[in-house]
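Missing here: one protein chain of the complex. Every other protein chain is in place.
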Amino acid sequence: MNPPYVTGSSSVSTIMLKVLLALLPAVAAYVLLFGPAILIGIALASATALACEAFMLRLRRYPIKPFLLDGSALVTAWLLALAMPPLAPWWLVVVGTAFAIVVAKQLYGGLGSNLFNPAMVGYAVMIISFPAQMTQWQAPHALASLHLSFLQELQYMFGGTLPDGAKLDAVTMATPLDTLRTQLKLGHSVETIRQMPIFGAFSGKGSETVAWCYLAGGLLLWQQRVITWHIPAAFLATLALAAGAFYLHDPAHFAPPWFHLMSGGAMLGAFFIATDPVTGATTPKGKLIFGAGIGLLTYIIRAFGNFPDGVAFAVLLMNICVPLIDAYTQPRVFGHPTKPGRGTQQ
Amino acid sequence: MRPLYRFNGGVHPPQHKEESSGHPIVPAPLPARLVVPVHQHIGNPAKPLVQPGDRVLKGQLIAQAEGYVSAAVHAPTSGTVSTVAMHLVPHPSGLPDLCITVEADGEDRWIERQPIDYRELDASTLRNRLRDAGVVGLGGAVFPTFIKLNPGAQQRVPTLILNGAECEPWITCDDRLMRERAAQIVAGIAVMRFMLGSQEVLVGIEDNKPEAIAAMAEACAQSAFPIEVVAVPTLYPAGGAKQLIKVLTGKEAPSSGRSTDVGVACFNVATAYTVHRAVDHGEPVVSRVVTVTGNVREPRNFEALIGTPVSDLVAAAGGAREGTDRLVMGGPMMGFDLPSPEVPLVKACNCVIAASPALFKPAPAPMPCIRCGRCARACPVELQPQELYWFARAKNFGKAQEYALFDCIECGCCSYVCPSHIPLVQYYRFAKSEIWAREKEKKAADLARERHEFRQLRLEREKRERAEKLAQKTAAKAAPAPGEADAKKAAILAAVERAKAKKAAAAPRNVDNLPPEALEEIAKIEARRAQVRDMARRPVAEEKEP
Partner (left out) sequence: MLAAILVMSGLAVVLGAVLGFSAVKFRVQDNPLVEKIDAILPQTQCGQCGFPGCKPYAQAIAEERADINQCPPGGEEGIRKLAELLGKEFKPLNAEHGAPKTKSVAVIDERLCIGCTLCLQACPVDAILGAAKQMHTVLAAECTGCGLCVPPCPVDCIAMVELREEIATWKWKYPVYQFKRAS
């Protein structure tokens, strides 16, 4: 045996389990405000992820049990299910999850070796391939003209049929970010757009509550030392700064920073996705740069791009930069006058 | 209150101090045979001075320091040297090393001990006395103390720090020593302070040892010069020299240099105790206090002779309990498995833990690194262990050195916190020893290249010299000096004359009374012979002409 003979209690699976637990408040809020469809999505994604992971591990001759129990596939599945529209055809979440696990994770070498965040790869592929399905979001109960029962939701997701000739419009709608974009293109000002019924105090009715829950879960992760403050803080601060600058410059055409913080994938991304250790920067300074980069890119894509949200693309773009960021932000070593790396080699 | 500083990271492993800290130090029984390794310190092995059959007294020098970085080794008891041979020693390699075995006579008779008045001696003589008393750092690093007590060009080291942190779990030998022999430690501190010319003296003790802190504070209050006893927060590895210096002074010892570069010297409290014994009592280091704990019936601290078999110590602690599968030297964070219970106690050994699977659970199977960065947050040297792991694993040694691999103190904090249970320290040790081996190989290759090139040059030169000599010789033959030629000719002529005379003398003597026909016959034969000789000579001459 080799020292140290004693080890701490943490393990990969406890870390992953804590992430899943921290997501529970948001899932609960989702169910209360939008209905139970999200649970079906999560279940579908989890089953797909585990099946794909097991299949790939077998193919790669890895022991299945420890690697399935590490929980990393489940985290990917949950994050992807939460990022996708809940009331979507079943195959959407299945294909997305399968792509995330098989291509983005296992083909890159599995746990610890993937370059890109698997959940975000799955999301990006889906939104490019199936933009229509990916933008049909379930309306919150408070706004929907038709309430689907759990059974009816199942019927729609697996059979594509709605009860008695009801139209899809009755249960779905565009997201607040999407609405803002289309309405701005129609020439309306931010002020008048935000008077529409789907908007709440900060961003969308319902969705802003979920965002608060993500924030709470994220703070729990930080308190549990699963994540550090660097990435979420840099991400949200940069997003707020960029949004604030444009908002101050032209409040008629740019949404206020709190709208950006509380809508779309900002909170989920900041605390749960950008903080993925495998694909993120590891040095403290590097994490700040990484988070800030995601925040800035997210705002640019939201404000000037053509996609409803920018978090996924921002994360993927910053994933590419991680090796470079890490190499250039190596901290000073104890007793060294300068940073290691460049220039200090004897 | 003195402001304390923090080092990065650190961990809080379970303490397990109370098992052995409650009992006073007891002398270990005198074993029948003591095995004393000659290499118990950093640097060159000591050179044996005794042979099998020699009688030795307790404290007698049996191996002397060799080279600058080295220390002496002494007979731990009186008796007879039985062998000077290879014997298993406590080392992670499990390989044997040169040891002097002393069969104890049971009398434990001391050699004549001469206390030193350290104020009267000049500094270098005093340091040599400590070297010859075998005083080395007893915290575990066993660096020869006399070298660290050289203030160098600055003439003085302003701050002297005594390390009583004892941060590794299970170990309590320094704790007991401070509780029971605080005054003697302070006496040792006085010598060290004198040698270094320090103004400020600090004793750092982790705050989980209130009794030791109280005892030391009391002894220090009696001291003629001010000594400050500082309770430092319990956080592994606060007992690392550089970490303790940082905590107490906020200064960082430079990576490439020594702590004296920032005006601080740091010694273990047990080292101060041995300095006192060596100086004020003339006793070299022949014993030390060692904690024997873990899965033994009566965990204790023993004052044991160097060379005592570890199995004797375990037996003295009531023997190992059921389930003990091996013995560990040192603490659970930085210790190692002993290759055999028969290895001797050495100066570096502060603790022996009887280990069992229940005590130290086998680590779960490693998982891939997920770059969570917990290791970096735990690293007291502020390294990026996840990067070092990657480079060491890929055997990318150049990059590992660039990321300051050699600053790693192998404290094990990274492995302790790693959620993937990767044996990180193992990787760093592997990389370090591989780099050292390669450097050695490169030096050997450079030496061989140099010697080969020199040999080529030498052969070339010798060839040239031979050629020159040969040329001279042939030149001499081709153009001999005239006088010399005459002399030669004369000599040859003389030789020819002598040969002729010889020949004449050897002419046939039985021709005198022969009939004339016979004489004529002989004359004819002679003429023919001459003719043949002539013929034989001519073609040669003809051949030579063209």
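We just call them A and B in the order they show up, numbering each chain from 1.
Just so we're on the same page, a residue touches a chain if its C-beta (ideal position, glycine included) is under 8 Å from a C-beta of that chain, and two chains touch if they have at least 3 such contacts.
Because the structure is a prediction, the values reported are computed rather than measured.
> Using the document's definition of touch, tell me which of B:Arg55, B:Lys361 or B:Arg455 contacts the absent chain.
B:Arg455
> Which residue from A:Arg61, A:Lys185 or A:His249 sits in contact with the chain not drawn here?
Answer from the full complex: A:Arg61 touches the omitted chain.
> Please identify, in ascending order, the residues of chain B that touch the omitted chain?
Given the touch definition above, chain B has residues 39, 89, 91-93, 95, 97, 365-368, 423, 426-427, 429-430, 432-434, 437, 440-441, 444-449, 451-456, 458 touching the missing chain.
As a convention for this text, only the chains that are shown with their structure count from here on.
> Express in whole angstrom the distance between the two chain centres, defined as the mean CA positions of chain A and chain B.
Going by mean C-alpha positions, chain A sits 57 Å from chain B.
> Would you mind writing out the residues of chain A in touch with chain B in their complex?
Residues of chain A touching chain B: 1-8, 10-12, 14-15, 66-67, 70, 72, 110-113, 228, 277-278, 280, 282-283, 326, 330-337, 340-341, 344-345.
> Considering only the defined contacts, which chain B positions touch chain A in the complex?
Chain B reaches chain A through residues 7-8, 11, 13-14, 169, 242, 246, 252-255, 326, 328, 330, 332-337, 355, 360, 362-365, 367-374, 376-377, 380-384, 386-387, 398, 401-404, 407, 412, 415-421, 423, 425-426.
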